[in-house]
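Every protein chain of the complex appears in place save one, which is left out.
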Amino acid sequence: MSSPIPVAVLGATGSVGQRFISLLDNHPWFKVVALAASDKSAGQKYSQATRWVLDSPMPDYVKDMVIVPATTEAVQAKIVFSALHNEVAKDLEPQFAKAGSAVCSNASSYRRGEDVPLLLPEVNANHIHLVKEQRKNKNWSGCIITNPNCTSTGLTIALKALDDTFGVKKVFAVSLQALSGAGYPGISSMDIMDNIIPNVGNGGEEEKVEWEPRKMLGKLNNNQIDLADIKFSAHTNRVAVLDGHTVCTSVEFSSPPSDIQTVLQTLSSYQAPAEAKELPSSPQPVISVREEADRPQPRLDRLTGKGMSTVIGRVRKDSILDIKFVVLSHNTIRGAAGGSIYNAELLVNEGLL
Amino acid sequence: MSSPIPVAVLGATGSVGQRFISLLDNHPWFKVVALAASDKSAGQKYSQATRWVLDSPMPDYVKDMVIVPATTEAVQAKIVFSALHNEVAKDLEPQFAKAGSAVCSNASSYRRGEDVPLLLPEVNANHIHLVKEQRKNKNWSGCIITNPNCTSTGLTIALKALDDTFGVKKVFAVSLQALSGAGYPGISSMDIMDNIIPNVGNGGEEEKVEWEPRKMLGKLNNNQIDLADIKFSAHTNRVAVLDGHTVCTSVEFSSPPSDIQTVLQTLSSYQAPAEAKELPSSPQPVISVREEADRPQPRLDRLTGKGMSTVIGRVRKDSILDIKFVVLSHNTIRGAAGGSIYNAELLVNEGLL
Amino acid sequence: MSSPIPVAVLGATGSVGQRFISLLDNHPWFKVVALAASDKSAGQKYSQATRWVLDSPMPDYVKDMVIVPATTEAVQAKIVFSALHNEVAKDLEPQFAKAGSAVCSNASSYRRGEDVPLLLPEVNANHIHLVKEQRKNKNWSGCIITNPNCTSTGLTIALKALDDTFGVKKVFAVSLQALSGAGYPGISSMDIMDNIIPNVGNGGEEEKVEWEPRKMLGKLNNNQIDLADIKFSAHTNRVAVLDGHTVCTSVEFSSPPSDIQTVLQTLSSYQAPAEAKELPSSPQPVISVREEADRPQPRLDRLTGKGMSTVIGRVRKDSILDIKFVVLSHNTIRGAAGGSIYNAELLVNEGLL
Partner (left out) sequence: MSSPIPVAVLGATGSVGQRFISLLDNHPWFKVVALAASDKSAGQKYSQATRWVLDSPMPDYVKDMVIVPATTEAVQAKIVFSALHNEVAKDLEPQFAKAGSAVCSNASSYRRGEDVPLLLPEVNANHIHLVKEQRKNKNWSGCIITNPNCTSTGLTIALKALDDTFGVKKVFAVSLQALSGAGYPGISSMDIMDNIIPNVGNGGEEEKVEWEPRKMLGKLNNNQIDLADIKFSAHTNRVAVLDGHTVCTSVEFSSPPSDIQTVLQTLSSYQAPAEAKELPSSPQPVISVREEADRPQPRLDRLTGKGMSTVIGRVRKDSILDIKFVVLSHNTIRGAAGGSIYNAELLVNEGLL
């Protein structure tokens, strides 16, 4: 890269915004030129307006940046990372796309859009070409590309590796999700200490987990995605873990593997598509397979591959479907800010910026 | 009851032993006459030898009782509650049964014995008559009766209510289990803070959950149990909860209900068999159905019905099998000591002591 | 009591309000006739408007009560328990006192009022007679009486027992405070998991702990309180505990005890004044002294004496002052709702209603 690409973060003061800022510190391609947040923060220095909640310190480069309002006038950047709430994102993201920015969004507002790529580069990098259709349809010079829900993320990566070889037909997924997935302040300490909450987002999370993987595992044909023909049943829980979503998964295949060793081999040898393989945020490895009886565990394994790898363990026969296993993924890195950045890198790499 | 029945607790100093002692305080039928523990505790006063871990205080009646060794000489009681570890239980329980005691055991050693009742009185009270066969086979004046694994407990009660009406065929069960299930000191704080462990008992727990309900939901024919023809797939997790096991459950039926309302009705109206309905430890209600979006929760609901009720919530359609729901059961009350005591009450009530 | 005294709860839907409702269930003297809350809850059934956060279930008696606004028109009761926020309390409590209700308040707004009793009946029951002065000054038929801050509560009770015999001169107090002290939702789970917060209420808590005990340990002379001449240094921390405030305390005396045994004896034999000794909420015992090396602990000891007792342990020599020890008190029972109810009982008993 000759000169860095100017990028902005919308929703910069929230917990996902903070993760964007942290991951963009010293990014080889991108340079943060604007931080936008709600009107009550605009005008203040970032360090004053923000209650920093990450355990790595606030990067120096943002401390004195003055927060601007989230408008296309105030924020001018080739790439705009959106950590906005869904309702706000719904209004603002198209404005930025129209104004010429590539919006890389973590919000769920446009994930189901027919011409909006829902992307995990290691899974469906080619879906990014849907932005051409989007630009044509909307007459935008910019675009909107999205990353999936944090719980769908690791699950879909695991399923993709298996689907290529064995053909996934049915999936049971029960999640144990981290607190940071609810944002800050999110879950009250009085609700989760000595407790679990057997529902996330009042059922909405389960709908996402049952639908989003079908789009990402679907095929791009004639500028549209054919949803994968897979049945999902999801149950989502909140547990007392800071970061890292765990998903207990059972899968039925059309061509079941003959043994577990083949499954382990298939998972651990899975590679991202060529165009997504050597980007700055490409997970190394895509999938880390653990063979211990009690792994993956969120606290010990969530930072595998700098938080971008998907960690899978306890692969074994399932007595109803074919196999079962446990998937772990860092929900605010791979499952949120890191995912959006990886998407942006793919966009640049494919010459679509 | 004219005069109380003398009972003993084996393994009295451990966490399940403590729960026995707590639940037997002021029991209307039983009087604790002996507390047995390992040789290193024998000879000491109970209050000296025990690190009490319950949040209700140690009952006065045990404080000055002197612990005896777990031998048939030292322990003479009509009913012997066993909170022994499995290996120890395997040796000792038959000795007590031979010596004439009714051993009501929480250990897993004999749960699979062909002539050993595996009992949840609200589910399969009639299986208790298997002790006659056992006495004949072994030439014992006493007997061994067992309660299931704590995770199987709530699950089986829920399934029984449904099986009677809709015929259960397949069950997916993913547990989020409490720390107290591992005994004391059990799980290291360093292993569970900001973490979950995606395996309980190194796979052994899952085997139990996949087998035990089949025995309890099976039929007693000609002095033997025909295992229920149900397929189970279990995944068990440990979470940072003190008491109360949660199980996310999906079920397929032979005669599926037409709507969720019917399922709720079936669950909430479930009654224990007549002989198990009005015993001192009978759960009131057997099943408590919660209709809020985020219940049951272990901290808030585990003491429903004094910890003896099974609490079920989030009953809804499953997109692969027929319905799914969440079951909560107090693992050291209904799922351990309380269950053994309830079994003993049934034994007395059926005139089998 | 011939017929029950009608009482009301202001701020009934919050966490302290819930504790009032729970403790007033089946109270021998009082009957809840009105539940008041903010305008957005008024008009709804209590069970609909309230997110119940206690682990004991919502009492049946409140479920169908319709919440009223916190006005003197809507709430007519001899005794009004106030669980209002301080700013709201400041406005509303005098209105109720003027309208003839005895306001028993947990808010801090009037604790420093010169004619307002700040009461722990087992410490300074006689201060209640200050209400006569208050009524005269304000020309009220009702009155306002207050209970101290939850951290001051246990500390002051411990100090009172010692002060009577040894004369307290200086006190170092470092607290480890429970989450419920911050109300609901209060502390974010992301702030306290794997963490402590070394400040409560941004310094305000420390001011209260350094002042309130001086008023309660002071003397009532000529209708005013002479503050006790004791120096306090307080440091307050928030820790990951649901209920129960722990205070590490070091004390200097004017007549130091010759040995620890005398201190233990003094503490455990402490009695409430006669008029406060046999009320329905009188703690039994006032002080529970623990001699184990590692007690009191919040989870194990907070419910001593139904949560009304003060629990003290680790009494030992201090190498700078005279002695040091650990005090534990249930912050939402003895330190909040239970304290206000105990105050109300004293008011009735003294014929001041």
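The letters A, B and C name the chains in turn, as written, and every chain counts its residues from 1.
As a convention for this text, a residue touches a chain if its C-beta (ideal position, glycine included) is under 8 Å from a C-beta of that chain, and two chains touch if they have at least 3 such contacts.
If you're wondering where the values come from, they're calculated on a predicted model, not measured in any experiment.
Taking every chain of the complex into account, the chain not shown here touches A, B, C. Across C:D194, C:D229 or C:E291, the residue that sits in touch with the chain not pictured is C:D194. Only one of the listed residues, B:P4, B:G43, B:P57 or B:P185, touches the absent chain: B:P185. When the omitted chain is restored, the residue from C:W29, C:F172, C:F253 or C:Y342 that touches it is C:F172. Among C:N26, C:N202 or C:N221, the one in contact with the hidden chain is C:N202.
As for the chain not pictured, it touches subunit C at residues 170, 172, 174, 176, 193-199, 202-203, 210, 231-233, 235, 237, 239-242, 246, 248, 250, 293-300, 313-314, 318-321, 324, 326. Panel shows subunit A; residues 52-53, 55-57, 193-194, 299-300, 303-304 of it touch the chain omitted from the view. Even with one chain removed from view, subunit B keeps its contact list with that chain: residues 15, 53, 179-180, 184-194, 240, 242.
One rule holds in what follows: only the chains that are shown with their structure count from here on.
Centroid distances from subunit A, each centroid being the mean of CA atoms, peak for C. Of all chain pairs in this entry, the one linked by the most C-beta contacts is A-B.
Inter-chain centre distance (subunit A to subunit B, centres taken as mean C-alpha positions): 42 Å. Multi-chain contact residues of subunit B (touching two or more other chains): 193-194, 299-300.
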